[in-house]
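Missing here is one protein chain; the remaining ones are kept as they sit in the complex.
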Amino acid sequence: MTDLLKIDGLDVEFPTRRGTVKAARGVSLTVSPGEVLGLVGESGAGKSTIGNAIIDLLEAPGRVSAGSILFEGEELRGRNEAEMRRIRGDRIGMIFQDPQTSLNPLMTVGAQLVETIEKTNDLSATKAEERAIELLEQVGITEAKARLQAYPHQFSGGMRQRVVIALALAGDPDLIIADEPTTALDVSIQAQILDLIKQLCRQRELGVIIVTHDIGVIANIADRVAVMYRGEVVETGDVAQILGAPEHEYTKSLIAAVPRADRKLDRFSSVDYIEGGTKPFQRIDIQTHWLGKSLHDRRSGAAIEVENLGLSFVLQKSVLKRNRKMLQAVDDVTFTVAEGETFGLVGESGSGKSTVARLIAGLYRPDAGNIRVIGQDVVSSPRSAAAREARRALQMIFQDPYSSLNSRMRVLDIVAEPIRFYKLTSSEAETRKIVGDLLDHVGLGAKAALRYPHEFSGGQRQRISIARALASRPRILICDEPTSALDVSVQATILNLLKDLQQELGLTMLFISHDLPVVRQMCDRIAVMRHGRICEVSETETLFSAPEHEYSRHLLDLMPRMDLLGSARA
Amino acid sequence: MQQDHPMTRWERFKDNDIVWSFLHSPGAIVAAAITSIAILACLFAPLIAPFDPFDPSQISLWDGKLPPAWIEGGQPQYLLGTDNQGRDMLSTILYGGRLSILVGLAAVCLGMVLGVTLGVISGYVGGVTDAVIMRIADVQLTIPGILLAILINGIGRAFLPLELRQEFAIYVVIFAIGLTDWPQFARVARGATMVEANKEYVQAARIIGLPGWRIMLRHILPNTLRPVLVIATIGLALAIIAEATLSFLGQGIPPTTPSLGTLIRVGNEYLFSGLWWITFFPAIALVVLVFAVNLLGDWMRDALNPKLR
Amino acid sequence: MLFFILKRLSQSILVMAIVSAVSFSLFNFVGDPVNNMVGQDATREQRVEIRQQLGLDDPVLTQYTRFLGNMLQGDFGLSYRIKRPVDELIFERLPATLELVFVSAIIALLVGITMGVYTGIRRKSWASRAILSISLVGVSLPTFIIGIALIYIFAVHLRWLPSSGRSGTVDLGWWKTSLLTVDGWRAIILPAITLSLFQLTLILRLVRAEMLEVMQTDFIKFARARGLSERAINFRHALRNTLVPVITIIGINIGGLIAFSVITETVFQWPGTGLMFIQAVDFVDVPIMAAYLVFVALLFVLINLVVDILYFVVDPRIRLGD
Partner (left out) sequence: MHFKKLLTVSVAALTVANPALAENVLRWTSQGDALTMDPHSQNEGPTIAMNGQIYESLVTRDAELNLQPELAESWEAGADGWTFNLRKGVKFHDGADFTAEDVVFSFERANHEASDYKEQAKNVTSVEVIDDHTVKLMTDGPNPILPNQLTSIYMIDKGWAEANNVVAPQDFKAKEETYAVRNSNGTGPFALVSRAPDEMTVLARNADWWGEGMFPGNIDKIEYRPITNAATRVAALLSGEVDFVLDPPLQDIKRIESSDGLGVKTVAQIRSIFFGMDQGIDQLRTSDAEGNPFKDAKVREAFNLAIDKAAIQRVVMEGLSFPTGMITPPGVLGNTPENDPSYGFDPTKAKALLAEAGYPDGFSIQLDCPNNRYNNDEKICQAAVAMLAKIGVKVNLDAIPKAQHFPKIQKRETDFYMLGWGVPTLDSHYVFSYLLDGEGSWNATGYSNPRVNEITTAIVTEIDIDKRTALIDEAWTHVKADMPYVPIHHQVLAWGIADNVDIPIAADDAFRPRYAVMK
């Protein structure tokens, strides 16, 4: 089998003012026709750079500094722009991550297809249109002829990604590079798109490179896998071998850090290979420390009680009420979280799970229903002293580590803000001491206090967020997808930290996630949400072994099959 | 960027992308230099200028209309010549520039404070407050700034008592220009606020239980300042031009304490009579000043827009 | 769509109501109109008489109601100075202003967009850098300085073009145009360039900035990855997307042209509404000032309405909804 693409010793550099950054170092890869190569790695590993380097579309000022890229036996390096333009689209197709932004919003889908088709094939307008319809049908779009006249915004996300694939196929390429093609999509749609790519690969004898951070995607689609770490390919091999019996230390850590859906573990295996800097800092003695004062308030009973909660948003305004389009984001939701319990809320995007969290946190006011926090009604008189007091016992950790910290404030001021505002200490010196302790306790070290958020990585920022939440001495912690923006390896350490805190402080936790394996590791009980409603509430192990609701079963079916993952480092 | 010890303030300052970009952009450095020299020269005009053009007892009409020192007939103590009243052009330009810059700065500050306050409130509170503030801004935008300034000036002239008018001419101009500026600031601040208000750090602050004013002041305001600063710089250039235009149309600063615009208006009458220096030097001073401020604003816009860096 | 337009219309009416109140208040705050109407030799009795005849002694509310009623009929009263109906004066001078603004807008749009696109595409070329530097000088030059300089160079020094005024007008009955004769075009060139220069540079810089922004988007990258030609990428994809935000700004810019025509008309003695306005301010001719204010606001509101509708046409996301 001859190689469709053979990359050898590829170096890519980005000259910056702080010196030249090597985004890829000596990367060698091969792809054969009809084969799916998975290129996996965490953020900053340089995986996307490889894809862009192949078709010579590196972001400025990046450049290929060494190595060769042989495509069907021809060298692609050093080609001029005109030659590359003939290769792009015609012989190598690209699929990008976000279907929302990959299509020109002002042109009909048909026009974009036709212009791409006409570029390679000298076809008449009607022929080109026929071909466009054919392509849309191939990627599974029904009523293709009618939909040619539609604009991208009239398609759903999954459909748009199908259009993107059709566009990538329009020039009848031999190689497709798909850069995180499913990351922006919901699980159920993700599976369909991956199936489509795999099917096209087989049918057309295409070579496919899938660039992803998601081991699940690799497990589902790849034939062979190349693992990248800090610009280098550390390991290449058959998918079963890499996932089941990795050889390189990094690969081993990475695979180990992937949350297992198939069984519950006590803790995530620590991944020191990656978070090399996570030295064990001095931890505080909760019993005697300022932070532990809330321990004495503990009581038994319900921490959060939600009754018949409802909230709708206006989607489209109109003078006439009947023309107004409303979205019932939360619809008759009822559940109770007991003190000290970790309660999970799962569902796909748009299921209303984050909205429920924000309702409880008081960021939105409900249209209907009631919420009690530690027995205190916080809906009917939200500004009463008792309601405020109850609310203070409740803190939240957010999804995006970048936007959840005010970049203009020092870490000290961020963490100290609730302490200072509620005057929880007697002096500024004490405040500083406590902030230092908290930062030590979450594994950052007290010295971090004087820095600004942008000096920290995503995982470290989540630790700052956690420290800020602790500074209010909360009894309830709402975690809204706290790790979904993080790399797998970092995710493990953060989840471990949350588990530790929960045990030490006896926190009640409301854990929101779309990621079933994570939820399984974290939660005692789980509520499954869909279209603003709760489908079922079950004990975690019950849900995973014997789901009651049809939708729960569907979700579980869609979980990436991890059969290939061996029991390595379990 | 993982260091064991926090950087000192100076290191952090130098390491700042914007500062770095500034130190590596010759245009920005030149512009900043010109702007600071101009601003300093004008602010310290009383110390630098050879004469005090506002002190009538220092003026001798017989020294009027002298050409610059290097031209035949010029006198060395009047480097850039004298105007029709016998005032030293260099001193007049320095004092006039001072007035122009002060008016510009004050007008921009007024517009900025008003606009940012209303904009942040509008963006954060939303609802009816937002609608009311933005409708007022719409009305304001419907009447072009320069017209409004002319009108406010006209009204100010007619409305203020005689004795106050002289004294308040400058304030009326500042008010007129500042008032026409605020919707711009309000829109930008509102936009930025709406972006920031949806960010999770603001939600975190709300969950902590901080009151709205404190969130706006401590969290949102500092994060909206970047785009506001860009607008303010460009706004300063526009305000200086607006003042000059008003004065040129005879609706601005009176000729007894002339700004650059007033000087150009007066000088323009001598354009054909060979006394080119009376209009040329103030015009050059104005253009260079505005150009420098614009250059700075331009660089700032690029530097603060991470996408284009 | 209907809802959208109705909403905009009601906003426009609100705007006009406020502007009319402002312009009415001019009558009460600005000067004593009587002084501007009587000759040097008028006696005190004559003054009192005129006040009564003008209804200046009526209660303010009565005066405002009268003003609104008259305004809706296009009646702004007689100019204090010229003693002719203001609406007639405005309509007499309207063609001059609108033609000037029209020609300027065309220059600003054509040159501004072309250069903006060029500098956006050839970001690094020396020509782009030169255009950008010059454009920065352009925004730094006050309109009146440009006007004076152009007059000095092209009229007085080179004697190529007339220094001021409008000439070669042809009366079409309902419109007096100067765009049908060589003389007319000779006269309009300098003021139109002067007026357009500032807006031209603004449009140029805006188009460039938007172009650069659009060039960073994923769909441009995806178009590149499909191997589309530079032409197709630049014009079919980038330019069209650039124009969507540019349209709003262009609406404001044309409004700016109307506002700045006051200055240009003054410098070039262009017999339009702006010149009339500034003369009215000098003479505190309140009916003209008030009418001009209302008239400019109306133009602005109309332009914004047109821009909103253009938005509908250009952007399918708004046109077709989600």
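Labels A, B and C are assigned to the chains in the order they are written; within every chain, residues are numbered from 1.
In this section, contacts are C-beta pairs under 8 Å (C-beta built on N, C-alpha and C of every residue); 3 or more make two chains touch, one makes a residue touch a chain.
Values in this document were obtained by computation on a predicted structure and should not be read as measured data.
Taking the full assembly into account, the omitted chain touches B, C.
Touching the missing chain, out of C:P162, C:G227 or C:P316, is residue C:P162. In the complete assembly, the contact with the undisplayed chain comes from C:L78, out of C:L78, C:A192, C:V207 or C:A259. One of B:T35, B:Q184 or B:N268 touches the chain omitted from the figure, and that residue is B:N268. For the chain left out of this panel, the touching residue among C:I50, C:V111, C:V137 or C:I309 is C:I50.
Contact with the chain that does not appear here is found for just one residue of C:V267, C:I288 or C:V301, C:V267.
In the full complex, chain C touches the omitted chain through residues 31-32, 35-37, 39-41, 43, 50, 53-54, 75, 78, 80-85, 88-89, 92-93, 96, 148, 151-152, 155-156, 159-167, 169, 176, 182-183, 185-186, 189, 266-269, 271, 275-276, 279, 282-284. Think of the hidden chain as still there; on chain B it touches residues 55-57, 59-62, 64-65, 84-86, 157-158, 162-163, 165-166, 250, 254-256, 268-275.
As a working rule, only the chains that are shown with their structure count from here on.
If the chains shown are joined wherever they touch, the resulting network links each chain directly to all the rest. Ranked by C-beta contact pairs, the top pair of chains is B-C.
Centroids built from CA atoms put chain C at 24 Å from chain B. Centre-to-centre spacing of chain A and chain B amounts to 46 Å, using the average Cα coordinate of each chain.
With centres taken as mean Cα positions, chain C sits 50 Å from chain A. The set of chain C residues touching two or more other chains is empty.
Chain contacts: chain A has no residue touching two or more partner chains. The residues of chain C lying in touch with chain B in their complex are 11, 14-15, 18-19, 22, 26, 29-31, 136-137, 139-145, 148, 152, 156, 209, 212-213, 216, 252, 255-256, 258-260, 262-263, 266, 277-278, 281-282, 284, 289, 292-293, 296-297, 300-301. The part of chain B that touches chain A in the complex is made up of residues 1-2, 4-6, 12, 20, 24, 199-201, 203-210, 214, 218-219, 222-223.
Those residues of chain B whose C-beta lies close enough to touch chain C in the complex are 135, 138-139, 141-147, 150-151, 154-155, 158-159, 237, 241, 244-245, 248-251, 261, 264, 268, 271-272, 279, 283, 286-287, 290-291, 294-295, 298, 301, 307-308.
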